[in-house]
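A single protein chain has been omitted from the complex, and every remaining protein chain is retained in its original position.
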Amino acid sequence: MEEKPGQDRIPDTPLFDRKRSLGGYRINKMAMGLSRPENREAFKQDESAYLDRFGLTPEEKEAVMTRNWREMVRLGGNLFFILKISAVDPVRITEIGAHQAGMEHDDFLRNRLGKKV
Amino acid sequence: MEEKPGQDRIPDTPLFDRKRSLGGYRINKMAMGLSRPENREAFKQDESAYLDRFGLTPEEKEAVMTRNWREMVRLGGNLFFILKISAVDPVRITEIGAHQAGMEHDDFLRNRLGKKV
Amino acid sequence: MAKLIGGLGTSHVPSIGAAIDKGLRETPDWKPFFDGYIPGQDWVKEHKPDVAVVIFNDHGNSFFLDKVPTFAVGCAEEYRPVDEGWGPRAIPPFKGAVDFSWHFIDTLIDNRFDPMICQEIEVDHGIQVPMELFWGRPAEWPVRVVPIFVNVIQYPIPLPSRCYEMGRVLRQAIESYPTDERFVVLGTGGLSHQLQGARAGFVNPEADRAFLNDIAGDPDKLANMSREQYVEMFGSEGAELMMWLVMRGAMDRDVVVRHKHYFVPASMTGAGMIVMENMATASPAVAA
Partner (left out) sequence: MAKLIGGLGTSHVPSIGAAIDKGLRETPDWKPFFDGYIPGQDWVKEHKPDVAVVIFNDHGNSFFLDKVPTFAVGCAEEYRPVDEGWGPRAIPPFKGAVDFSWHFIDTLIDNRFDPMICQEIEVDHGIQVPMELFWGRPAEWPVRVVPIFVNVIQYPIPLPSRCYEMGRVLRQAIESYPTDERFVVLGTGGLSHQLQGARAGFVNPEADRAFLNDIAGDPDKLANMSREQYVEMFGSEGAELMMWLVMRGAMDRDVVVRHKHYFVPASMTGAGMIVMENMATASPAVAA
């Protein structure tokens, strides 16, 4: 059983299929945990210890701790779960989008979303 | 919405339909709790307090505390849940059956289950 | 018998709820979006539905990946807002149309659907935002709800045509329900958006506008599209738009469009709204 996400069926569009769901299980479970106030507190107090509780690999931990959204998704993180990180450590969803698109935030708003900025 | 179980569609055979599932929700949730060791301990230590934690009505509490299986089922208790009481406070399932059938245990074994006793 | 008085469609973007909470309704970014819903709110006020059946998806809030139901139907007395990470939002809990929910579940099982049956569950922005968009922020909701959760996150997600079929069973359940209550069905989600991958930020206003036309005029075309086509056309998260087909499947072939609105982007999403009535029972002046 391959653990890592494979090719995208639609270009640049990661479908959350069995491989991603399996591969991202730890990251997503950790992030799901952030829907409880006491876990948000624990995450704030000692992020590394909180991540260890969910058995994240060093690679996964680094992606989370550096807020590397693209990498979290590549490792199987699903945005609906990992978005809860932004409830603890605020960041706009358009910034998360821009990061994944590999664009400056203003460019992203202008060129992807058609905003006048 | 009627809370209490209604007529049996098949004689003497309570189907676990929406009315029973709704009516018995508290009893069954309490009993489901007994699948955790710490709750079994709490039940043993102070049964009344344990039952209160699940908001049982006085009628429901009395049925449980007197091990009135027939009454527990009438109130919507489902045997698969309330059977967990017998893990804490041992009683044979055939005794639970006999009680519901309104028969002596030996009669029940002989006449219902065809055992030679 | 109960009556289906309308089919509503709307996006359910979480930022919409956040914008309301933060009092941003009148800001230049949000005003044109919210203004578009005024006719929808007026329609609801005028037609006073008793029950709202709301089709939406959970977004990793009520369900985790350990156990993912394809379809789940609520039959609870009450549905409280779930904590999505920012604490539960301060909106009134939804009252359930318990008896109809069970009747619908019976009808589903009889028609070879395999729903998960939920007597106790919290609900996320997927239902909150649509309710706020059509009913505002009352002290108590003037309708009772039936939540239908559809898995559109973890593959395999259901076929669009299966969603459409479920709508037909919903209609059958409404028409066989022995009260004189008035039902609306809300399809929610979409329109185009993509939140993950290098194509993040993808929106497709042209496809969105076509969808708003086809959902009324050519729903069979939308029901026959593949899941991949939804993803390609509307983005990986925009594919949830197929949930509107449950609503559309509950309606007649011929409908009247009462209101329609499109705005892009709401947050990162093409945001659409529609209000439809069945042609056969629409008020004659408009149906003509």
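A, B and C label the chains in the order they appear, each numbered from 1.
In this section, a contact is a pair of C-beta atoms (placed from the backbone, for glycine too) under 8 Å apart; a residue touches a chain by one contact, two chains touch by 3 or more.
These numbers come from a predicted model, not from an experiment.
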item: Displayed chains contacting the withheld chain; value: A, B, C
item: Of C:Phe34, C:Phe71 or C:Phe263, the residue in touch with the unshown chain; value: C:Phe71
item: Sole residue of C:Asp106, C:Asp214 or C:Asp252 that reaches the chain not shown, by the stated touch rule; value: C:Asp106
item: Residues belonging to chain C that touch the chain removed from view; value: 65-72, 105-106, 109-110, 112-121, 151, 154, 156-159, 162, 165
item: Residues of chain A (touch criterion as defined above) contacting the omitted chain; value: 1, 18, 21-22, 25
item: Chain B residues touching the omitted chain (full complex); value: 8-18, 21, 25, 28-29, 31-32, 34-37, 40, 70, 73, 78-81, 83-84, 86-88, 93-94, 96-98, 100-103, 108, 112-115
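Rule of thumb we're sticking to: only the chains that are shown with their structure count from here on.
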item: Pairwise touch network: line, ring, star, complete, or other; value: line
item: Chain centre separation (chain A, chain C; CA means) in Å; value: 26
item: Distance between the centres, which are taken as Cα means, of chain B and chain A, whole angstrom; value: 47
item: Chain B: positions in contact with at least two other chains; value: none
item: Multi-partner residues of chain C (at least 2 other chains); value: none
